[in-house]
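One protein chain omitted, others in place.
Then we have subunit A:
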Amino acid sequence: MTAPPVLSVGNLAKAYGGVHALDGVSFDVHAGELLALIGPNGAGKSTCFNVVNGQIRPDAGTVRLEGRDITGLPPRAIARLGVGRTFQIAAVFGSLTVLANVETALLASRGASFGLWRPQDGQARGEALDLLAQTGLAALADRPATGLAYGDVKRLELAIAIAGSPRLLLMDEPTAGMGTHERLALIGLVRRLAAARSLAVLFTEHSMDVVFGHATRVIVLARGRVIADGSVEEIRADPQVRAVYLGRSAATGERGS
């Protein structure tokens, strides 16, 4: 690959008191790639996400987006530079309609949030409906975001996250709390969207069916360190990974499939 990686993190470190949440983490993510970040609870996955998207300032290390150093910028600036994200606990704007959720995100990405006079309705309607169609929410456009089924909330958050046409999409446990069928449908959707937009996707995941079925590459984190980085097959075969992560029961990998 000749193009610079979309995301490149180098030697990230972050400690909470004595706990090294991140302890020298480095990896790259390229366009078109679905990179799964896996590891046991407390491995540092969410911390890593929060550092990349600017919610947490790392103690050391750099975050580069398409070669540009974005370490320490606030989340809103990083978002404008082309990073979208979803949260471990899905968050949408509850008092807005589904359509307005996406419109608001679209206008924010254009820096138009300070429009004070012209009604928002209509300013980004076409594109917002387009995004809703792509995420399968077109029929719900006029519904309040509060009261959506959890799967729909997840898809709406995905639509919000890609509204700014990001180059990099971060998804923290995108399928947590979903049934098998819904889970695979959502990750399939992410895969199609990523291919169509040649997005780089970095996601954390606990369900091995999703990871081994859909990721193009896997990174294993344990106690804040990268202990393996490779293709699905390599990770499956890695004895250290099996010991640290899959070790408890090899059956975890087959769960649900």
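Miscellaneous remarks
The rule is simple: contacts are C-beta pairs under 8 Å (C-beta built on N, C-alpha and C of every residue); 3 or more make two chains touch, one makes a residue touch a chain; residues count from 1.
Going forward, contacts and distances are computed from a predicted model.
Taking the options "Alpha-ketoacid dehydrogenase subunit beta", "Sulfite reductase [ferredoxin]", "Sarcosine oxidase subunit delta" or "ABC transporter permease" in turn, only "ABC transporter permease" matches the UniProt protein name of the chain that is not displayed. The omitted chain makes contact with just one of the residues A:Gly18, A:Pro119 or A:Pro239: A:Pro119. For subunit A, the list of residues touching the undisplayed chain reads 53, 55, 74-76, 79-80, 84-85, 87, 91-97, 100-101, 103-105, 107-109, 111-121, 123, 144, 146, 157, 160-161, 163-164.
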